[in-house]
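One structure coming up, written as structure tokens, with questions to follow.
Left out: one protein chain. Kept in place: all the others.
And then chain A:
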């Protein structure tokens, strides 16, 4: 069981801050493909991966990162701290 978190406009577009997902996805990209196939809101949020960033277990990573052993995946736009 994976916890998937969404922040900023990704959260608004999907309409959820987080969801539990049962998946066999091997990589982040596989997970994105699974989520996108769920409904239009997910498909819209993941339409342009260049405008998204991903963290696996709270560490920034890339969309080809493996998910073996991962507990938490977060999707969000480029950060605007400071």
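Things to note:
Assume a residue touches a chain if its C-beta (ideal position, glycine included) is under 8 Å from a C-beta of that chain, and two chains touch if they have at least 3 such contacts; residues count from 1.
Everything that follows uses one rule, which is that contacts and distances are computed from a predicted model.
According to UniProt, the chain absent from the figure is "Molybdopterin synthase catalytic subunit", selected among "Carbohydrate ABC transporter permease", "Cell division protein FtsX", "Fumarate reductase flavoprotein subunit" or "Molybdopterin synthase catalytic subunit". Residue A:5 is the one among A:5, A:21 or A:41 that touches the chain not shown. From the set A:4, A:41 or A:55, the residue in touch with the chain omitted from the display is A:55, counting the whole complex.
In the full complex, chain A touches the hidden chain at residues 5, 7-9, 55, 58-60, 74, 76-82.
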